[in-house]
Structure formats: C-alpha cells, structure tokens
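Sending over a structure as structure tokens; questions will come in a sec.
With one protein chain held back, the other chains of the complex are shown just where they sit.
Order of writing sets the labels: A, B and C. Residues in every chain begin at 1.
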Amino acid sequence: MSSNTFGKLFSVTTFGESHGPAIGCVIDGCPPGLEIAPEAFRHDLERRATGKSRHTSARREKDEVEILSGVFEGQTTGTPIALLIRNTDARSKDYADIARQFRPGHADYAYWQKYGIRDPRGGGRSSARETTVRVAAAVIAKKWLAQRYGIGIRGFLAQLGPIVPQGFDWNAVEGNAFFWPCAEQVPELEEYMDALRKSGDSVGARVNVVADNVPPGWGGPVYGKLDGELAAALMSINAVKGVEIGDGFASVVQLGSEHRDGMTRDGFLSNHAGGVLGGISTGQQVRASIALKPTSSLRLPARSLDVDGNEIEVVTKGRHDPCVGIRATPIAEAMMALVLMDLALLHRAQCADVGPVRPRISSGDGLD
Amino acid sequence: MSSNTFGKLFSVTTFGESHGPAIGCVIDGCPPGLEIAPEAFRHDLERRATGKSRHTSARREKDEVEILSGVFEGQTTGTPIALLIRNTDARSKDYADIARQFRPGHADYAYWQKYGIRDPRGGGRSSARETTVRVAAAVIAKKWLAQRYGIGIRGFLAQLGPIVPQGFDWNAVEGNAFFWPCAEQVPELEEYMDALRKSGDSVGARVNVVADNVPPGWGGPVYGKLDGELAAALMSINAVKGVEIGDGFASVVQLGSEHRDGMTRDGFLSNHAGGVLGGISTGQQVRASIALKPTSSLRLPARSLDVDGNEIEVVTKGRHDPCVGIRATPIAEAMMALVLMDLALLHRAQCADVGPVRPRISSGDGLD
Amino acid sequence: MSSNTFGKLFSVTTFGESHGPAIGCVIDGCPPGLEIAPEAFRHDLERRATGKSRHTSARREKDEVEILSGVFEGQTTGTPIALLIRNTDARSKDYADIARQFRPGHADYAYWQKYGIRDPRGGGRSSARETTVRVAAAVIAKKWLAQRYGIGIRGFLAQLGPIVPQGFDWNAVEGNAFFWPCAEQVPELEEYMDALRKSGDSVGARVNVVADNVPPGWGGPVYGKLDGELAAALMSINAVKGVEIGDGFASVVQLGSEHRDGMTRDGFLSNHAGGVLGGISTGQQVRASIALKPTSSLRLPARSLDVDGNEIEVVTKGRHDPCVGIRATPIAEAMMALVLMDLALLHRAQCADVGPVRPRISSGDGLD
Partner (left out) sequence: MSSNTFGKLFSVTTFGESHGPAIGCVIDGCPPGLEIAPEAFRHDLERRATGKSRHTSARREKDEVEILSGVFEGQTTGTPIALLIRNTDARSKDYADIARQFRPGHADYAYWQKYGIRDPRGGGRSSARETTVRVAAAVIAKKWLAQRYGIGIRGFLAQLGPIVPQGFDWNAVEGNAFFWPCAEQVPELEEYMDALRKSGDSVGARVNVVADNVPPGWGGPVYGKLDGELAAALMSINAVKGVEIGDGFASVVQLGSEHRDGMTRDGFLSNHAGGVLGGISTGQQVRASIALKPTSSLRLPARSLDVDGNEIEVVTKGRHDPCVGIRATPIAEAMMALVLMDLALLHRAQCADVGPVRPRISSGDGLD
C-alpha cells in the first residue's frame, strides 16, 4: 500500500534522501536460511556507483552497507532485513541556490504541488540515489533466485542517444563503463560522451534486461501479471519513459503469423513474447527494454519559475550524469530481480501443490 | 494483494471467464453520494463491444449491467458496488477441439503450467472478455473524476499495423469504428482490414490515451508513481507489449535541452514529460501510448503441442478480432481512469491538509 | 486494502446489502484443483441460517449459492471464484418507518456520519446478512485445510446470557439449535429464550471456536500474528465486543509458573497459550473465544434522534434475533478458517524451503 514499498511478499521499503544522513531499506518476507555477508552487496553497488568514470556524476559514495537486522550468524532468519547506507559525499551547498527554483524536467515543481514542502538538497527523495538500495535489496533476491532456480538476470546498454550496438557479446558488457555489448564501439561512446559533456547537454538511452531460466507459471491474472509488474517496476526507475516486453512496440506492425511463438518438443521456435503470455511466464527468456530520458540538470539555461512565481532562468551546476542510462543497467536488473522474487513467492503460495506439469519444454530461443 | 484486484483505495476486483455464466466486479472504496444509473454503463460498453462492425469478433453480447449492491436510490452509498454481466453469446462448442491444445501466442500453455488445469472455453480468464468489467468500473471513476475535478479522459487509435494518422481531429475519433482521428483515412483502414481478414492473419496496433485537467500532485514516490501505476495498468490489458509515457522511446535520442519542458507563468512550454515528473502529476496533459500485439488466434496453421506433448498443427476457428487494437481505446481509457481515481484518493488521504499551493500554472501545452 | 476484503493471499471480497438484490463474494487466490460442488455450501449455510427455530429471526432465505466463475468441471482453476446468493425474503416495508431514525446500538448513526447517506433497508451493509458469504467462502477454506493438513475447525456456544454449560460433549453441539455442548440443558435454554422473546429484550452470548491439527509455524511477526489476525477476524463479526486467545482475560490473575505450557517429548503439558506463541502457531489446539453483545433491535422503546435532530422514541418491529450469539458459531468457525487458510499460504510462500523441523511434538493437550 505504501508507495515507498515494492513487492507484496518480498517487500522492500526504502527510505532516504539524496543528501540526508542515510538511505536504506527494510526487506520483509525473505526466505530464511539464505547466506548473506555484508560483502555480498559490493559488486552490484559498484556497478551502479557514480564517480567511477568521467562519464557519470563525480559524486563518490562509499556505499557501505550495514546489516541492521534479520541476519544471524550469516544467515537470513526470516525477519526483516534492514540495510543502512550512510551518505558521505553530500554537498548540499551545491544546491542552495536552487532551493527556491523549479528545475524544468525535474520533480521539483511536482513535489512542491503535492506536499507544499520539499527537500531541495540533491533532489531529495526524487534523486536516483534511492536506487542504490534497490540494487542492494536485489542482491538478496538475485542470490535466492539463482540458488533456488538457477535464474540469471543481466542487462546491457542497448542504445546511447543515436548510437546502437554494432555487435553483441555478453562478455563485453561488464568490460566497459557503459555496459555496452560491443567492445569495438567503446571509444566511439567515450568520444560521444566527452563531446556531450563539453556541450553541457545530456542524452537519452535504452537499456535491455533479460532473465534466463525463469520457470513457466509465474505471474498471475489479471492485474498481477508478470509483464504488468515488470512495467511498474521498470517505469519506477528515475528517468524511464517507456517499457517494452518482448518485441514491444515492434509488435505494432507485425502480423499475427509472425508474432506468435510456435512450440515444438524441443522448445519455442522464437521469442516475440518476451517470455510472458497472459501475464504468466512461459519458460522462455524474460525480456524487457526501457527508454531513459536525458537528464534535465544542465549547465545550459532553461526558462522556469521560482517559488514566488517569478519567471527565471535556471542553470544547474552541481554534479550530474550527462546520460543516466549509463548506470541504469544494474538498476533495471535489480527491478527485474525484485519482481521475479515476489512472483516466485506468490506463485508457490497458491500453486505449491501443483506437481510438475507436463509437457514442459525448453526456452528454445537459443539464448539461455 | 489479490492479483484480480486493481487499485488500492478505489479497488476493483474482477471475476469471470469468457464462456462462464457471468463476468463482473466489486468496486470498493467509491466515494458516497455519486449518482449512478444502470444506463450509465451503456455508452462505454458499446464502444468496447464486439460484433458492431465486420472488423471485430462476431460475438454479440448484450452486456447488460446489473447493479447488485452499493447503490441506494440512485446514489453510491460508500459500500461495495457489485456489477454483474451475464454471458449470453458464449459458444463453447467452438472451442471444444482446442481444449487439449496449446495455441501459440496464447495463455494456454502458461496457465497450464501455473495451475495444472485450465478452462479452455473462449480463453477462460485470459480472454479480453474480462476487460468489459474494467470499462464498466471505469464509468464510475470517469464520472467522479469529471464531476470533482473536470478531468476528461479520451483515446484514439494511433497506428493500425503500418498505417499512421495523416491528420488529427478529436471530433473524428468517435465517428468511426476504429477510433481513428482522421476521417479521410477510414476507407483505407476498412480496406486494409478486409484484406487482412481475408488473409486469415492479424495485425498489431498502437493506442494513445490522454487525461486533461489532472491536478498537479497526484502519484507518489517511489513505487506508487503515476507513470508506474499507468504502466502496470496499461500493460495489464490483453495483448499490450509496450507502454510509453510522454515522449516514451523517442526520449532515447533526445537531448536534455530538447526534452525538458520549460515553465512560464502562462504554463509549460511543451509536454515531453507526458504530465509526470518524479512520478507525480505536473498539471500538464497526462499522455500514454501502448503497443498491442496482433492476436494469435488465426485460421493460418501454427506448430504447437497438445497436453500429451504431441507436436500438432493448430488452426483456430471460433470468432476472433483480426486487430484487438481496434477495440482497445475504451479499455485504455478505463485503465487510465482507474489509475487516476485511485491516486486521487491516495493523494488526498495524505495531503488533504496541504492548501492551494502557489505558484500553479496551466497545462500550457495547447491541448486542453 | 479494501475494507470489504478479508485476507491477503486467500482474499475474500464480499458485497451486498441485507435487503438489496443479492449478496456475494469473490474469492481470489484459491489453490487450483480443489473439488467444489454447488451443494458443498449447503451444510454450513443451513447451520448459520435464520428461521430454523423460533429462537432466531423469522427471515427465511434459501441461500442458494451460484458459482459464477473460477470452477471448471467441478474443480477450482486458480482464478477468482465468485459466489452469488440472491436475497429472496427481504421485506423492506418493515423498515420504512425507521429510514429516518437512528436506532440506538445500531450502526445507523455511524454510517450516517461517515457516508452522509445510508441504505436503511434491513440494516443495509451493516446487517449480519453479510456473514452468510463469509460462511460460504469458508466452506472452501475448510475443505482445503482439511484435505491438505487434516485441520478441523469447530465451535460451540459457551455461554448464553447467564447460562453456562454444565457438561461438555462435542457430539451434543450439532444436535441442538444453540450449538450447545450439554444436551441436558437444552430445555433450560429454550425456556430462557422463550421468556426473553416474550419480554421483548435480547441477551449477549459467548462462542468458543477451536482448530485442531494446525501445524506449528503459521502466522508471522509482528503485525501478521496468528492471534492478531484472529482477533481482527473475530472482532469483525457483527456484535462481537471481545476476543480471547487461549486463557484470555483469565491470564490477568495467573502466575507465570502457572500459565506457561511445559513441553515434553509427548507433547505440551497444557494449553494456556491457545496454540499461539509469539504470534506463531505451536501445534497445540488453536483456541479463541468471543463475546457477543445483545442485539439492539428491540420492541422495547429507546431514546434516540431522527435525521433532523429531533428527539424520538425508537421501537423496532421487523424480524430480529433475540440472541445473535445463537447463530454465531458457524460464523466464528468461518473466520477462523479464513485466517488459517490465509496464513497457510503466507507461510509456505516464505518458508516452503524449510524442511521438516525437528523436534516436533504433538499438541498434547488431550483434545485432538
């Protein structure tokens, strides 16, 4: 019910402002007996972190996770797991001058209208800083999904402004700061980003995320659909303006004879569906793609208003990402993990007594 | 929690299978004192109905709504409103031969894997028949939103397979069976659909839906965002594979200086955001667009399996829509109405004490 | 979230007014593959029904249950099960004269203050008529709990005004119209009720309900406790003013050495806890007791107000129960069944991977 809680059975409640004392979350409903060490969070948090390359915001956070509860002698106990991350590199003075201004394209005006008050420091609650704890919470979900079902979740940057991949290699993805699947293009991306940063502007991006080995049967009709939950989860990421499942908008011009995925004993013949039919997983690879808008915090001036209603020109200094999409890959993976985790628990709640259902076929799309 | 319930405060729980005795819903949380007559449902239900033109399924349902509770002397009482619609034109014999087959592109296999049992008659619960009650429930939401806030919600078919509108006139939309905004193109659409039907194939579509006069401040960080809720709501419609808010995927190639909507005393200078920033409404027109896949029920044969694991060739007879997108406009409107209704109630629950917040500017995008 | 929905995973949403066209419910989350026939509801609905003896309201409802959805070829499919019961013996004229009066001890004034409108016919939504569908929904829960875990739920009238049982025999309970556990006292109860009815007054009662064979581990800390859920469930029954778990209020004067239930390999040495410790079932018999107030609809006049604020004298004619507790036993059983069903599903969602936990001991309290 709470709008700061994600998930029904594996519930993640997050808190914290960008420049407040700390961010964190409470994870409720985690199965007991899962091994979790404080170090487990490091890998994904570093993948998401700013300040690693010149292409992301210069803010450097240590992102050290303190486990406050729910873990005893290295194992989850089934009680709420509280994770705490102190903010250490919050420079609120950077934002002092915009405390009374509404930055176009930002949540400033919307928050002001909703609450009549807002914490302007670093975007407060609307900052992508909040996604740090989503990634942390998802570390637990990813681990359980992998151990229990062999599920693997991974993503990549599928478009950076006008640039699209010229090749595809999963092994390349983690080898560059962009999560780009074609190593040869990395210099091109760096050049593009350098020019963009110099211009003071920003650009949009597309991120794809997939999950392999998701068993058929997860997700439920008609409002708790796997694709519906994914849509909400991915759209909730800062700057996301569009979500596709499977072929997404390409389906608009497809014929039915082309779109539907034939089935054989050896598996599905294609995967236009993106692993979901009727809101329920099919056993195919689950595939989603998201559009991220360009950040609105620019050195380039924009027309706006201040809290007194005066027309002003806004220039954003501070530290910002010229392309938020660059760091979005681990966040998209995190949201897919949280969705799958929740639906896994929901599925077995209702259907644990349904034995192995025949016939079951392989994903069959050659990708997992 | 229930996956057949939509909404937290204005909760719509739907039930019913395509060829079962009835479909219906229970609406809980409706404000009291709203006038609702049984006739109120007719207009939108007819807009959604099949069998009105040769371009949709031949099934003809009367869709007569019986109000079972929650309305006294023509007014809502605040208690649950149960709506019942009997199925009258269900020809289950049409489906007898596919009871043991999995139709590719359909929910058959996924349901089978989830539940170990499925009602094959007309697609059972996975049929778009269920959306009838969404439209009915949304009649109440639309009325309240219009009376209380002057909100208007309307949609149109924005693409039919390869065909895009060559002009735009809201007045044209309700004048043709396609909800198409350019009257001159209607013959072209009919010709296209006739050829498609003759070929035995189907095609995808795009539907746009907008809401005018939504006050700023609705929706909440970070998982109850207006855009996140819209994404879930729209993705939950049968056959939807993609959702965009505002510029959607076009944002991928945009620059920040281009995307962000400047603000003046006279209103916003543009509406790339689609009326949502930080998950909260801005006062701009709320804009969403969805991709609908082509239906998979075709006369053209497809490779598949039966419940015993035998490879078979599936041919779907029955009565089907060659383009489900044609009837999707009122359904998309309905889901937007349900989302806005729910967020309106959630907003005032938390923020009713926040007085009129200054400065408030007009939508300013020339569309409302 | 909806206040007319009970349960998180086995969710029962009820609707309907006492004298409206129908009452009913939608059950979402039921495990698939459970056999349910329309006749299954008859037994418990007759146990709850009015008009069977002169000691309950004279209203005679057929309470025929129509299954509208969620059952295919006699088995639950996992989709929502809608149950419909038409009201057939609603005499709204009986209530015409009190439409503008607030009956003391009734929900009239509270509804009026909340909604500004109320359906006065037969108490509308606040009537115990609503409990009919709870009993119907619980038939499904009881069946699943019995089949899956061997759980048996049963209750009895433990006090009727000043009269307490002088003996205890489960076999006696179903043999009289009072659910009284001591057959010898039935004439005494009848005499008491006859005198009470003649006097125009009503009286309170106590009902006990127990569940046998509930596995240890159900219920969760700290707000989803088994005892907390039971308390809410039982208090939600019309006229209930108190709930006890185990020794309940008797615990106030107990010493710790007396209250705590010792454990041996052969089981628990006593059951003061009522089968719940820390909010989680222990494997002991689950025991609850409720207090029901006397009905307020009396022929005896009472001081009150009308909707215009005039002081009036209220006399209730209509058909009423002189002791609502007499029919409350199956309702209390139903609520316990719904709680256990929901917690069973919640438990296995989180803890399905926890194997058989040793040591496990028997209930040991000599009662199951």
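FYI, a residue touches a chain if its C-beta (ideal position, glycine included) is under 8 Å from a C-beta of that chain, and two chains touch if they have at least 3 such contacts.
Every value quoted in this text rests on a predicted model; they were computed, and no experiment measured them.
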Using the touch definition from the top, which of A:Thr77, A:Ser199 or A:Ser270 touches the missing chain?
A:Thr77
Out of A:Pro21, A:Gly167 or A:Pro187, the sole contact with the unshown chain comes from A:Pro21
Touch criterion as defined above, residue of A:Gly33, A:Gly51, A:Gly150 or A:Gly309 at the omitted chain
A:Gly33
Sites on chain B contacted by the missing partner chain, in the whole complex
1, 8-9, 29-33, 78-79, 148, 221, 345-346, 348-354
Using the touch rule from the top, list residues of chain A that touch the missing partner.
1-5, 8-9, 11, 13-17, 20-24, 26, 28-29, 32-33, 66, 68-70, 72, 75, 77-82, 84, 114-119, 121, 124-125
Against the chain that's been left off, what residues of chain C make contact? List them.
1-6, 8, 14, 102, 104-107, 109-116, 125-126, 130, 159, 161-162, 201-206, 215-218, 220-225, 227-236, 238, 240-265, 269, 272-274, 276-283, 291-298, 300, 302-305, 307-309, 311, 346-347, 351, 354-355, 357-361
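Here is the rule we go by: only the chains that are shown with their structure count from here on.
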Interface check for copies chain B and chain C. Shared numbers divided by all numbers used: above half gives same, below half gives different; which is it?
same
Suppose each chain is reduced to the average of its Cα coordinates; what separation in Å results between chain A and chain C?
45
Between chain A and chain B, tell me the centre distance in angstrom, where each centre is the average of that chain's C-alpha atoms.
26
Distance between chain centroids, defined by C-alpha means - chain B, chain C (Å):
39
Taking each residue of chain C in turn, which ones touch at least two of the other chains?
1, 8-9, 29, 32-33, 78-79
